[in-house]
Structure formats: C-alpha cells, structure tokens
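Every protein chain of the complex appears in place save one, which is left out.
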Amino acid sequence: MDPAFRFSHPIEVRYADLDPQRHVNHAKYLTYMEIARAQYLKQIGLWNGVDFDRLGVIVASASCSFLRPILYGMPVRVGVRTAKLGTKSLRMDYVLEDAQDGAVLATGSTVLVGYDYVQMVSIAIPGDWRARLEEFEGI
Amino acid sequence: MDPAFRFSHPIEVRYADLDPQRHVNHAKYLTYMEIARAQYLKQIGLWNGVDFDRLGVIVASASCSFLRPILYGMPVRVGVRTAKLGTKSLRMDYVLEDAQDGAVLATGSTVLVGYDYVQMVSIAIPGDWRARLEEFEGI
Amino acid sequence: MDPAFRFSHPIEVRYADLDPQRHVNHAKYLTYMEIARAQYLKQIGLWNGVDFDRLGVIVASASCSFLRPILYGMPVRVGVRTAKLGTKSLRMDYVLEDAQDGAVLATGSTVLVGYDYVQMVSIAIPGDWRARLEEFEGI
Partner (left out) sequence: MDPAFRFSHPIEVRYADLDPQRHVNHAKYLTYMEIARAQYLKQIGLWNGVDFDRLGVIVASASCSFLRPILYGMPVRVGVRTAKLGTKSLRMDYVLEDAQDGAVLATGSTVLVGYDYVQMVSIAIPGDWRARLEEFEGI
C-alpha cells in the first residue's frame, strides 16, 4: 500500500454486500470506507466508539472511483488518511486494495465537516482533533 | 425540481436506512440514486428490469454532496438525467429533493461505462442507447 | 389479503435488496416487516415517527417462512396485525403478498417486548398501547 497511508483496516466481504451482478454493490464501497474511517478515528483517539453524539464530524461530500469489481472471498484492505486539514472541514482519502496481491480496487475521498450532533449545527474542527491529526499524519 | 430533470422517482425512507446519527446513512444516498437510475433505464426502454446480464452499463465513478440530513418520514424524490453522452461512457446527474417543499437534500453524479456482464469486458455505449437517450433528453 | 389484517403497507423492491441469487435476500424480509410495523405503529398513534427513544418496544424474537422468491419489480404489500397482546409482550403477525395477484410470498411473526430505550430496561406494555391496540384490532 502507498506509504502515504499510515492506517489501514481489513474488510470481510459479506455475501449480502453482493448484488445481482455478483460483485460488491457500488454503494457498499462507501460503507467499506466508513468502516475504516471509524476505526481510524478510534485508533487516533478522536472517537471512543461508544458515544454517537460525540462523533464530531459529518460527511459533506463523498466520491469513489470503482477500478475493479470486488468479488466474494476477496480479502480487502482499506487505507485511510487525512489529506487536507482546514478550519471547518478536512478531507480524508481512501484506497481499497486486494490484501493478497495489492491490486488497487478503488480510490475515494470524503470531505468531513465539524458537527455538533446534539445542537445539530456545524462547528470548527476542534483544536485537539487538529493536533492529533497533524501528529499522526505528520502534516 | 429543475426542469432539466425530465424523470424523477419517489423513495420511501426505510427505518433500516437510518444510522445511529438518526438520519439516512450517507451510503444510502447512492442506493437512492441507484433506485432512480434503474427506473429511468426501465422507463426509457434501455433495460427490461429482468435480465441482469443485459444491464449494459457499470458504475465507474460516483460522487455525492450531502446538503441536508434526510430524516425518517421525509418524502424523497430523486431526479435523474443523462448529462453527458460519450462513446464509451455517459454521465448521469441526480438531485434528491424533499418532495413536499422542494428543498434540495443532495446532488450527485455517476459515470457509467458500457459493459458486457457475460464477457466481463467494457464495450462502447450501444447505438440504440445513444438514440433513445438523445431522444428522451433532447440532446 | 386475509381480512384479519386491518393494516397493510406497500413496499418497493430495491435493486440493492437483491442478492447474487437475483431475488430479494432473505434478511430483507425482516426489513420489509419492520417497514410495515413502523407504519402500523405510526398509524395507530403509538409512535410519532420522530423520537427513537420513545419507540416503546424491542424485538425479542422473529421468524419468517419464505414461500416464494421476491423478484425485482414485483409489487409487494405487507399486512401487519397484533395477534396476541400480553402484559409484557405482544406478538405481531405479518403476511407478504404480491399486490397484483394476491399470491402469498412469505409469512412472519415477531414478539415485541415493552422497552425503555433511555433506561435500557424491559417495561410492561403501556396501558394506552393496550387500549389502542385492542380498539384497532377489535380484540
């Protein structure tokens, strides 16, 4: 995997992820990125994995390029990194790879905006988030 | 809805579409676009709704801007249109609206590539597709 | 539909509900029942469709008999009724039908237990629930 990705997470393709074309449905790629993003936030210590009201960010936009079909039984690994860190938002990039041969299956990106789920309003990216992301990513 | 969209399809938000943030999960927006796209292809006569090996196109890339949360009980309507028609690919644009007040909830786009699901190879967009899409969209 | 069902709700089969066998995945039948159950609770006035902490019941068990495959494009209608009303739990029965020809596609049942989602403890079925369910179902 591109060493720019300092974090990656394995995904088990589920039978129910497949659609009638007999490959993983394209919307599930966003789910795979979401699984890895949540683990990334937990590992860096930005989310405790328990309190959904303190998730801290909301997805403002997402994009994905589907390069190869993902088939049942294929060992998938998702790389995540914070590629850009702004005042109110940050951009995370993703790569989905075949964990066995390293073939790139998809690339994606999400813009996340700081968000207070209790008040339901956008907020600035918290200072401790900035510090930890900069430290982890070396940016 | 923007009159550029000559086709739209209503979506019923399901309880199971919601995530712990208590709004529709962001990956489901791609599913909502997929629901509308399949109906669009059926209405224009490009797909019979039965033979999945003759679906004719594969999603090469997708993007979505999430403008407002979609809540349970919100009547959603998805507009679909073919915005660009190339030799090997076409771009469909989408708008998700609150069917009651017309508020735009999300906008999205997918690039579809001609695809033969039996041979599993890319193909040119078939001539009859071009003709029907040009006729329907007036392009 | 069997007149014992005083409530029914239409379901649009989504492309993403299908699995590689090219029919609706069996787990989605529970989702179809859930969609109809939530609408039933809203219609009878037991849930406002907004406050998830006041849903009032939790699923304790579920069962389903899959009688015919559900295919893409098939118009499905789900009947729901409260078949048994106890002190701490109630049993809802379901029938999934082809809305066009009335063919029974599946039958199912769920036991729901009174539940306080804030305290996370089981509670008795509230008195007003009993009254409204008895009135609606004529039991």
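In this document, chain identifiers A, B and C correspond to the written order of the chains, with residue numbering beginning at 1 in each.
By our rule, a contact is a pair of C-beta atoms (placed from the backbone, for glycine too) under 8 Å apart; a residue touches a chain by one contact, two chains touch by 3 or more.
Since the structure is predicted, the reported quantities are computational estimates derived from the model, not experimental observations.
Across B:Arg22, B:Arg91 or B:Arg130, the residue that sits in touch with the chain not pictured is B:Arg22. Mapped onto chain C, the interface with the missing chain covers residues 20-21, 26-28, 30-31, 34, 52, 55, 58-66, 117.
Residues of chain B in touch with the missing chain: 15-16, 18-20, 22, 25, 27, 72.
Listed by residue number, the positions of chain A touching the unshown chain are 12, 14-16, 22, 31, 34-35, 38, 42, 49-50, 52, 71-73.
Here, only the chains that are shown with their structure count from here on.
Of all chains, the one whose CA centroid is most distant from that of chain C is A. Chain copies chain A and chain B are related through a rotation whose angle, from the C-alpha fit, is 180° to the nearest 5. Among the chains, the centre nearest to the mean of all shown protein C-alpha atoms is found for B. Inter-chain spacing, taken between the CA centroids of chain A and chain C, is 34 Å. Here the CA centre of chain A is 23 Å from the CA centre of chain B. Shown for chain A are the residues in touch with two or more other chains, namely 20, 27.
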